[in-house]
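One structure, as structure tokens, below. Some questions next.
As you look at this complex, bear in mind that one protein chain is not there, while each of the others sits in place.
Letters A, B and C mark the chains as written, and numbering starts fresh at 1 in each.
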Amino acid sequence: MRVAVQSAPFDVGTEVSTFTAGVRGAGAVVSFTGLVRDEAGTLSGMEIEHYPGMTEKAIFGIVGEAVSRWSLVDALVIHRYGKLGPGEAIMMVATAAPHRGDAFAAAEFLMDYLKSRAPFWKKELGAGGEAWVAAKDADEDALKRW
Amino acid sequence: MRVAVQSAPFDVGTEVSTFTAGVRGAGAVVSFTGLVRDEAGTLSGMEIEHYPGMTEKAIFGIVGEAVSRWSLVDALVIHRYGKLGPGEAIMMVATAAPHRGDAFAAAEFLMDYLKSRAPFWKKELGAGGEAWVAAKDADEDALKRW
Amino acid sequence: MIDVLYFAWVRERIGLPRERLETGAATVADLVDELRAREERYAAAFSDLTSLRVALDQELASFDAPLAGVREVAFFPPMTGG
Partner (left out) sequence: MIDVLYFAWVRERIGLPRERLETGAATVADLVDELRAREERYAAAFSDLTSLRVALDQELASFDAPLAGVREVAFFPPMTGG
């Protein structure tokens, strides 16, 4: 299991490649990557604030919960903070399991919890100024299915 | 949209990287990779037979269905045939969408349909001989949720 | 004339991947009956239709589908891709 909270960019392909190469006994690997959407050129970037210390703790807790619920061979979470440009990867999760059902469910679970329970706050930077991204009721509701 | 049915190995990291770099307007990229499980060293490999012509047609049909059901920016399917060693990637799908729900749902849908509706047949090669992999009822049942 | 294709263990049991046949069969089921009557290996391959699938011109079909106008019939076990 690996959790990285970093300001440095990461290469999604390299991470997926390294993760996949390391999972002995897995039949299924799922990855999710969250990107800064390029809203028809209106967004000049994003700034992500986080709560050092609590962030790592919260993510380890979420990953531990996933490992206890599903039959996982491995799991990976990388999440950036600081300034990001349009199209850049904000974060990724990867899960490896003997069968696809577990890999998919664990990846979706991790994403739903990272959205609403890991202490990150996104601010959109645009031509018209900057604005904190509001939490969506749908994201909070997504937690209820687990 | 890209569909590749090939005997040549492919590099998961490179494919995810290229796919992710090309998806303008997406906020979410999901990838799934199916690997030859290394069953505690008992499996010497796998041989995959397919139905040339129908395979491509079936996969394009499945991808078309996914595109009509979810808001996708792009989708990719790569599936190998022929002989594969333990740990090798059998196939992958990738989906890109503005939001994560669509990317996850479309990737799971593609996987469920590829499992039971694309004309591939797996044979496990082991120390004790070879055996065709039997279709699972669970895989047929998985289609009912869509 | 119709092309008949066999895949996976159906191919192995019958002993060939494809053949060209002259048939007057009206439906897939009629064609299966003709094949079963030919030789023991066909009877063995087609002994349990619930474990078989059929495609007509590369589209999945049912065993009661008509063969009129069809150029290619394929028989195979349930698919195991992914």
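As a working rule, contacts are C-beta pairs under 8 Å (C-beta built on N, C-alpha and C of every residue); 3 or more make two chains touch, one makes a residue touch a chain.
Owing to the predicted nature of the structure, the values given are computational and were not obtained by experimental measurement.
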item: Visible contact partners (per top-of-document touch definition) of the missing chain; value: A
item: Contact partner of the left-out chain, one of A:Pro9, A:Gly22, A:Gly53 or A:Gly85; value: A:Gly53
item: In subunit A, positions touching the absent partner; value: 34, 49-51, 53-54, 57-58, 79, 90-91, 111, 114-123, 132-135, 140
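Please note the rule applied: only the chains that are shown with their structure count from here on.
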item: Chain closest to the middle [Cα centroid of all protein chains]; value: B
item: Rounded Å distance between subunit A and subunit B, as computed from the means of their C-alpha atoms; value: 23
item: Whole-Å gap between the CA centroids of subunit A and subunit C; value: 48
item: Distance from subunit C to subunit B - Cα centre to Cα centre, in angstrom; value: 26
item: Residue numbers of subunit B (touch at least two other chains); value: 34, 111
item: Junction residues of subunit C, two or more chains touched; value: 82
